[in-house]
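What follows is part of the complex, with its chains left where they were.
Naming follows writing order (A and B), and every chain is counted from residue 1.
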């Protein structure tokens, strides 16, 4: 594909030779003369020097280079669109594989691709253009919108409600029982039926082997546009806002409320029954033990405002030095006292 | 269902109008006039004021309200039973789905429900009233008791031994190979056969995508009544006691011994070859690096007694202030010394 055509597709300003033939994309260190690369973080600007790419997507404020450029105010987004432009997605086989087991009361929209061994339960309803890869299990009574994508080994449990354009990576479990057990008088546990559901709104993406638990009563809800990475745990009754991103191995205990446009780094944990406000950012491995105010950045376990945390951490790394300084002060003071006492004793 | 009938079922004292028709359960903030709610943690007592529920389950020491009450010494347990009362569980289809593959030497008890694509290996034995949802895989030579429940995508590996009333949420893996590799002289690894088994005793519940590894030799054992949440890792040769609760994303390395009635919070990790005594509570994200005495509460990574940890944490949050105070002391002392030297110098 000619660079000029790519520029047009991506709505980027072309600076350089539009006739270059581009055959694919690559990272800034690997890209060759027939490949397009990108630079979105100016931290890596020095990598431009040795870059052998045929062309590069970058922001208007990047220093000039000899390489042909596609200038974009949002270079990462333009790169994303370039990847999509060159990507040949897996072509799903239309129709229903003969080994699939679809309940007679289940309803499918149009243009579906139902893989081998897929199981769809009674009274399940799935919209148009559904792609279900092999070995997916859809329990009874689910409601799923259009453009649903479920990769192999996905499970959608009974009565889950799923919007349009939702995609689930392999092994994701939507609507497994929440962890609800009431202690009895003899210190054993009694199971609490998890009678609620899970709702995934439109444009939600769920990662591989991630678990979104059904609520005890009511629902667990993931709001529209939210993206959840692999191996994440969403406890029963939690609500996650819109356009929020949860990185891999995040864990939300039960009844956690997460706002809109929140970003939780990898392995962040949040205790239950608390509220994380809109636009919060939590650094990886943060332990969120109480409410987090909208707009704040937190770090540490339990969490602190990231500025406070940084000041603490500065001292934390110097604790042995601090101890030495305190010891030195103690010695000096004790010297003073000796001198004084000595003086005192020799008085009269 | 009339409130009076519910009171009788739950063995609660009814205070108020027994004729109220209750149609379901809801949280204290969401419940409407035909719903029952509960208050088990007096921390939330102020929520009573705006509560619109038809009735509420609460403990005898809760302040009086206008809402009809079901008084219980264990309100959370009564609530659990109320949920179970209203819950209509998924009705499993009796019999064996035609797509299931059951080895001729496998034995099933009575009244089973075996879903689509379920695979049961040679010489597997499963007791009465088993429910196996679609796409479950039971390897050869397992021994499973009565009232077994396995949700879709569950795997029970060869020779695992499972008691009565055990339930496994979706994607749980019982008896996968432990992480056993011996380093060789050339720094590569040699696989150690994981020749042991997993034993799950009666009334154990395992969460979605949780892994309980088989032992190298001997067994990994989860004792009766223990409940394990999602995405938990139980390393090979570990033993977890009775009526213990492990929250989501907990990880036990190999040969960990966990006592009875222990509670490990979310994302707690325990190093291998150590013992966690009975009745221990570990706060979320605790890193357990050495033995924990029975009855203690621990926090931090590596763990400290929670009282010690709290005192440390109090200072930890004030480290920059502590540094300032040390600096100030240093300045003052240095002033002293100057003054003294000055004085000394002016000594005649």
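Just so we're on the same page, a contact is a pair of C-beta atoms (placed from the backbone, for glycine too) under 8 Å apart; a residue touches a chain by one contact, two chains touch by 3 or more.
Because the structure is predicted, anything quoted here is derived from the model rather than measured.
Count of copies in the whole complex in this file: 3, from one repeated sequence with 2 chains shown in place.
Keep in mind that, in the parts below, only the chains that are shown with their structure count from here on.
With centres defined as mean CA coordinates, subunit B is found 24 Å away from subunit A. The residues of subunit A lying in touch with subunit B in their complex are 99, 101, 117, 119, 135, 137, 139-140, 153, 155, 157-158, 171, 173, 176-177, 179-185, 187-193, 195, 209, 211, 213, 216-218, 231, 233, 235, 237, 249, 251, 253, 267, 269, 271, 287, 289, 301-302, 304, 308, 311-312, 314-316, 318, 322, 325-326, 329, 332-333, 336.
On subunit B, the positions that touch subunit A within their shared complex are 24-27, 30, 74, 76-77, 79-81, 83-84, 86-87, 89-90, 97, 99, 115-117, 133-135, 151-153, 169-171, 203, 205, 207-209, 225, 227, 229-231, 243, 245, 247-249, 261, 265-267, 284-285, 301, 313, 316-317, 319-320, 322-323, 326, 329-330, 333, 336-337.
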